[in-house]
Structure formats: C-alpha cells, structure tokens
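Note that one protein chain is taken out, while the other chains of the complex remain in position.
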Amino acid sequence: MKGGVRLTIYVERRKIVFPGELLAEGKYASGANTYKEGDKIFSAVIGLAEIQNRVISVIAFKGYYVPKVGDIVIGVITDYSPTSWQVDINSPYTAILQVMDALPKPIDPAKEHVRKYFDIGDILLGEVIVFDKTRSPMLTTKGKGYGKLRGGHIVEISPTKVPRLIGRRGSMINMLKKELNCQIIVGQNGRIWFSAKSLEDEELFVKVIRKIDLEAPIPGLTQRVRQLIKEEKAKRRS
Amino acid sequence: MENDKISLVTEDGLRVDGRKLDELRPVKIEVGVLANADGSAFIQQGKSKLLVAVYGPRELHPRHLALPDKALIRCRYHMAPFSVEERKSPAPSRREIELSKIIREALEPAILVDRFPRTSIDIFIEVLEADGGTRCAAVTAASVALAHAGIPMRDLVAACAVGKVDGKIVVDLCDAEDKYGEVDMPVAYMPNKKVVTLLQMDGILTREEFDEAFKKAISACEKIYEFQLNALKKHLSIIEEVKEEESNG
Partner (left out) sequence: MVNRASLVLNRNRLLNLLSQGRRVDGRGLKDFRPISIEIGVAGKANGSASVKIGDTYVMVGVKAEIGSPFSDTPDEGVLMVNAEFVPLASPSFEPGPPDENAIELARVVDRGLRKSEAFNFKDLCIIPGKKVWMIWVDIYVLDYNGNLMDAAALAALAALMNTKLPVPKVEGEEVMLTDETVPLKLGDYPIAVTIGKLGDSLIIDPLLEEEEVLDGRITFFVTKDGNICAIQKSLPGVFSPDEILVAVDLACEKAVELREKLFKVFGIS
C-alpha cells in the first residue's frame, strides 16, 4: 500500500454516490462536490460520479447557487439605497447592483430616484463582476442584452442542472427554442426567463423544465424531452 | 425500588418489547417529506417519530452573527407538547437546550462549513412521539435531511443509543428501558470516516462494560447507516427507473 503512487478509481461514471464515499485515490484533482484527504477523493454530496481527464467530480442532484465571476444571472430587485439595488439571485448571497454598473451616467439623488430605473420586484439579466465570499456579489447590467426583462415568466431549476439544460454547444436549449417557439434566457443561477406564444406552450415549457430538473443526470435526456414535446403536441391536436 | 423493579430482561434474554439484546427497533426513514424545506426527512424508530427540516445555506439574519469564513450551523431540537405522556410545555426546556447543542455538535463536524461562509444552515427537529432514543434518531434523520438538501458533507452521521438493563448491555433503548434501566449511552458515528461525533453516558459502567457497550454502539450505528442509505436510494428510485428504461429501450 505504501510506496508508489496508486492510481485507482473506485466508481464507474454515472454511479450514484453518497457523502463520504471513496471515489478515487492517486494523482487526481478534486472537482465539484468532492473533497480531498491526502490523495483520496471523496464525494461530498448525493449525485452521479463524473470522471473527466484527471478530474473527479460529482454532479449533485440538488444544489444551491454560489456566484462565480462571469456568470450570467437573472435577478429580482428586493431593496434599494440611494446608489444601489439589492438583488435576489437565488443564492444564499444577496447581490448588489450599483448605479454606476447599471446606468450610463450617475444620477442626482435630489432629482431622480433609483426606483425609476429598477423598482422592487423588477427582473433583470446581468453578470457577476465581483465575488470573493468575503463581500456580497456585485452585478453589472451594462452589456449587450443585459438589463430589465419585461413580460415573460420566470421558472426555476436546480442550479446544478443548468449545464444540462443548455446542453453541449447549446443543443438542448436550441432544440427547445425551436420546438416550443419561444424566447428563452437561462441564468447560471438556475433562473429561466421565457416568453411563449400561447398559454399551452407556456405550460409545456414548464413541464419540460420539470422533467429536465428531475432527470438531468441520466443520459439520453435530449431524446426523452423531444419525445415529451412530441406527445404533448399530439395530445393537443386530438 | 429494588423489590418492585420490573424485570426488563427475561431469562431467555428477551426485552420488554420482545427484542434480543443486540436487536434494533424497526427503523423507517422517508426523505423529502416537506415541500418548503431545502432538505427534510421523517424517521420512525420503534414508536419514536421525528420530523427534521433543513433550511440553507441561506443568508444569515441578523447579519452580525455571520461568520466570515464559514457557515453558521444552528440546530433546534424541540418536543411537541403531545409527544410525551404528560403534556409538555412548548417552551424550550433545559433538556431541549442541551440536546440542541449536542445534536448540533454531532452534525457540524460532518458539514463542509468552509464552502459557504457568511451563511447559515438551520436544522429544525420536531419530536412528534417520544419513545426513547430521540436524540439519536434526530441526528440520523438530520443527516439525511442535510444530504437531501445538497449540503456538502464529509460523511453521513448515524446514531444509536446503547445501555445497560438488568445488568445486560442492550442496543437501542426504548422509553421503558431508558427510564428504568441502569445506563443510557447515546453515540453518533460517521461510518466512512470512522469517528465518533456524539457520546454521552449516564449510569454506572465498569471499564469492561464500557468497552463492550461502546463497541456495540458503533456496530449499531453502522446498521443505522444502512437504513439511511436505503432511504436515500429509495428517494432517488425515480432516477433509477429512468436509467433502467434508457438501458433497456
């Protein structure tokens, strides 16, 4: 056992693993939802084991959103101050959007109120520009496509499922846009803004999101979702 | 007291509820029983019934309580007024305050608190029916609820109490054995890391008796761990079903 580096992976890809389960031993990197002790890597959550290159990670079934600089997020304004807004980004960390990161010019508090631009309850699309766990995450809405989202609806998905919702090179999300004929904006924080042409399309979209949330880690999802859409549309015709 | 004492263990080595000395009560754990909580579990061990909810990680209010480098773990163990024979006042008793602390200290070492600083993870335990071993059942169910919530942990924590009744070491005391027995020793254990996170005892044990009881407690915790895994696997069974369909279809 001692002497010589042991390179062992104890689980196969996509095996359901539990906190404390030994995944690998040796010169591997500890990826998402794992922890390392010495040169042993253990799962930290319930999820599916994933091995890619030399990185061992676990795709969690359930998670919460921890902001990362560069993430595109959909937030809801919850409070304001003379020079900033507080934004709920579906995370244990409330974000701050400062006036200088939202508006082209500073505003004169005597003449204008910040609420004129974003009011409580408004939905916005923005990007995380600062986050280091010692302070609140900071957002910007200056940028192409960022800003207030008008109309449409918000639905939430577990943040761990967002990569699957987008799919490889956008395969899943583009399929949904086409098949459901709707506008979709996906935030890394597990919030999805969508606008459909009809009530039925809206309902179908929510159903699809629920399915993805539930079944994300299981291979063949895109096909199953395509199948669901086909079946639902057929039901409508009859 | 000595003359009127109920015989808690018969000559055949059977206990008041018919169990053998090393036998656990039936354990049932259900995952995800509450819609609002981030993680939840229900446990029934013998006649003891508990409900656990986990909220978090979430923003901590009041803000000044937040720890700059790790999550704050808060735990409330509480017994419903109707959970015991004589109605218990809803106000927290000294026992509930001590147990809340002990349970928190049993779970905290398992949680990777460094991963979400300045947040809180709140664990709420409600005892609906108390028939002995509630603090252990609470730890067991709370672990499951934490895992259900997706909170990163080193390991689950499984707990079980052992004791001494009529001079014999027994596993998983029911209420009568706790009340009329000689020793009660609750233990919580991380089964993969193989470490103890909760250990209390009251009563008199010789060194040898302690060794025996302790060993049996660890063994019992390992059995409880199996119940936890099975409950979580069952909760994920829908995933397994789809997986199977995929490989067959």
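Letters A and B mark the chains in the order given here, with residues in each chain numbered from 1 onward.
Keep this in mind: a residue touches a chain if its C-beta (ideal position, glycine included) is under 8 Å from a C-beta of that chain, and two chains touch if they have at least 3 such contacts.
Bear in mind the structure is a predicted one, so any value in this text is a computation, not a measurement.
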{"item": "Touching partners, among the displayed chains, of the absent chain", "value": "B"}
{"item": "Contact with the hidden chain (one of B:M79, B:I102 or B:V127)", "value": "B:I102"}
{"item": "Contact partner of the left-out chain, one of B:T134, B:T197 or B:Q228", "value": "B:T197"}
{"item": "Residue numbers in chain B that touch the chain omitted from display", "value": "67-69, 73, 94-95, 97-98, 100-102, 104-105, 108-109, 185, 190, 193-207, 210-211, 214, 218"}
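In this text, only the chains that are shown with their structure count from here on.
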{"item": "For chain A paired with chain B, centre-to-centre distance based on mean C-alpha positions, whole Å", "value": "33"}
{"item": "Chain B-facing residues of chain A, complex", "value": "16, 18-22, 33, 35, 42, 44-46, 60-64, 66, 92-94, 133-134, 160, 214-215, 217-220, 224"}
{"item": "Residues on chain B engaged by chain A in the complex (per definition of touch)", "value": "38-39, 56-59, 68, 110, 112, 115-119, 147-156, 190-193, 229, 232-233, 236, 238-240, 242-243, 246"}
